[in-house]
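For reference, the structure discussed in these notes is given below.
Of the protein chains in this complex, all but one are displayed in their positions.
Order as written gives the chain letters A and B; numbering starts at 1 within each chain.
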Amino acid sequence: MLRALKIEPEKCTGCLQCEMACSYENEQVFNPSKSRIRIFNFHDEGRFAPYTCTQCAEAWCLHSCPVEAIVINPKTGAKEVIEDVCVGCKVCTIACPFGTVNYNHDSGKVIKCDLCGGNPACAEACPTAAITYVDIDQTGLDRMRAHAQKTLPQSAQAA
Amino acid sequence: MAAAKKKPAARRLARPARMRHIIIGAGPAGVIAAETLRKLDPNAGVTIIGDEREPPYSRMALPYYLSRKINEAGTHLRKTPRHFKKLGIDVRRDRVTAVDARNRQVKLAGGGSLTYDKLLIATGSSPVSPPIPGMDLPGIHPCWTLADARHIAKHARPGAKVVLMGAGFIGCIILEALARRGVQLTVVEMANRMVPRMMNTTAGGLIKQWCLDKGVRVHTSTKVTAIEKGPDGRGLRVRLDNGTVLPADLIISATGVRPNIGFLKGSGIKTDHGVLINRNMQTSNPHVFAAGDVAQGLDFSTGEYSVQAIQPTAADHGLLAARNMAGHKGAVHRGSVNMNVLDTIGLVSSSFGQWMGATGGDSAELCDRNRFKYLNLQFKDDVLVGATSLGLTDHIGVLRGLIQTRTRLGEWKEKLKHDPTRIMEAYLANTQAVGFNAGMI
Partner (left out) sequence: MAWTRNVMRVNLTKGTIKREPLNMEWAMEYLGQRGLATKYFVEEVDPKVDPLSPENKMIMTTGPLTGTMASTGGRYSVVTKGPLTGAIACSNSGGFIGAEIKSAGWDMIIFEGRSKKPVYLYVENDRAELLDARDLWGKSVWDTDHELHKRHQDPLIRVAAVGRAAEKGCLYAAIVNDLHRAAGRSGVGTVMASKNLKAVVVRGTRGVGNIRDPKAFMKAVNAGKKVLHDNAVTGAGLPKYGTQVLMNVINEIGASPTRNMREVQFEGASKISGEAMHEIRKSDGKANLVTNAACFGCTIACGRISVIDKNHYTVVNSPKYWGASGGLEYEAAWALGNDTGVDDLDALTYANFLCNEDGIDPISFGSTVAAAMELYETGAITKKDTGGIDLKFGSAEALTKITELTCRGEGFGKIIGLGSRRLCEKYGHPELSMTVKSQEFPAYDPRGIQGMGLAYATSNRGACHLRGYTVASEVMGIPEKTDPLTTDGKPALVKAFQDATAVVDSTGLCVFTTFAWTLNDIQPQIAAACEGDWSMEKLHEVGERIWNMERMFNNAAGFTARDDTLPRRLLTEPARTGPARGKANMLDKMLPEYYRLRGWTPEGTPTKETRARLGL
């Protein structure tokens, strides 16, 4: 059974432990600006929204890559950037309609969530269980996908 | 798919009519279409015909080859050895000279012809050589093929005087690569700014200023009137209409491209600027489809059919064309959003959709000339229809997301007009409830 990140924004306190854990896992420094997961703060509403790649079936990033630098990890289903192959053209960053692929100026490559190979550091670090890594049918993602496809009948099916 | 792998023989027996798909062109649109066809129909014959000798590669990657970020293999569209063979996709090096639509055949330059059930035209485009005296002199190259890139790599040595004709999208990504090679670079652009088809006056002007600050000479609103041999017979001289004469060791021509449709003459397949297609990626002939830079497809923003010639559109086209070729109902093109992202010597710019604005629409703009930061959002009613940015790289994909889902921004439109940098908040506030915006294509 594939697993996915389940995000419950109402539990988030905006502490950024997830961002630090993510950047530490991936970049060996505590650096929110390099995190693959980001907390957005709706200040006037007192709301926080953790946000990262949902590993969508459509995989716009993967299809738009001109050099096959984004591939699917068969174990986790994650779309992973192969850093050695990425040329830093940034096409995936504009192609991903969710805005979850970012360009890293320091490495000259793009970065996105890869579910840490199946053990997401963000979920482990979250002190309030706002981010958990659960079986995919518990995330509600499938329901959302079904809903979206009903709403938009001409949608692309996963190729 | 797993089941199909196990019982290919049984399938073959059950379906005697094995489909024959032919794809002309080995670029991203053609390759994605071929792979998709293979997934959708494990038994179909899938043939790609490409006229370059290299394995299918990406023109997008050439600048990175030039800047030595990757080697030639790094430009290849697929990295796994024998990728196409493993998938049972036949990649042929040949050139299609004509399409005989009546007999469903393509004629090959190498002799003979191939019969298809469904044909995909994904022949891309070729650089246009401007009508300037001296364009045929040696030392003038386009930067379009790997072969071109090899030539340029050989001549663009540190200190070499290089004149780049054209500061469009392609010109600008080559510019980055050339700057990294340490050449003395001069750019000549006819329009009044850089990247005129992707950036408005303010943003294009800022990119020019950025280049000037980095030591690149830039002439905008300037035409090349002639190219001549150098006085001592070595090198070249470029005459500009502002009277300047530029000595050059190497001239790179990036003045535009044109869809490769010449071979369709007489086929009955209708063309305009590119190959005309409907929302099923189908040409005027129901068995022939087109995708990528050669196709004049639906533009999401304008509702018109135009040639976009960008990588994401080629990918969209390739996927959809394959689905339609495989007979999938409902694979209807919703239109592609025109968009580009560009890195000009470290200054990242992007534009989306109707970045130039929509009739009756309004906009929000922030500009910090000192720091080369720029953000411009274009609205129609409370829907985002276009955007331009300089110096923004985080989460820029949501600009596409908001445009393509035609998300009604409601109260967020006013917030964005007041402060356009809150785009990510606006996106999340308006989409997080649904979570998924599936159905982009």
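Criterion: contacts are C-beta pairs under 8 Å (C-beta built on N, C-alpha and C of every residue); 3 or more make two chains touch, one makes a residue touch a chain.
Everything quoted here is computed from the prediction, not taken from an experiment.
Q: Which listed residue, B:180, B:328 or B:422, touches the chain dropped from view?
A: B:422
Q: Could you please point out the subunit B residues that touch the chain left off the display?
A: Touching the chain left out of view, subunit B contributes residues 366, 368, 371, 373-375, 391-392, 394, 419, 421-422, 424-425.
Q: Which positions on subunit A touch the chain that was left off?
A: Here the touching residues of subunit A are 13-17, 20-21, 23-24, 27-34, 43-48, 105-106, 125, 127-128.
Methods note: only the chains that are shown with their structure count from here on.
Q: If you average the Cα atoms of subunit A and of subunit B to get two centres, how far apart are those centres in Å?
A: Distance between chain centres: 26 Å.
Q: With touch defined as at the start, can you tell me which subunit B residues reach subunit A in the complex?
A: Contacts found on subunit B: 28, 32, 36, 39-40, 58-61, 64, 69-70, 74-79, 311-312, 315-316, 319-320, 322-323, 330-332, 334, 339-341, 343, 346, 348, 350, 352, 393-401, 404-405, 424-425, 427-429, 432, 434-441.
Q: Which bits of subunit A are touching subunit B when the two form their complex?
A: 9, 38, 40, 42, 49, 51, 54, 56-58, 60, 63-64, 66-68, 85, 87-91, 93-103, 105, 108, 140-141, 144-145, 147-149, 151-157, 159
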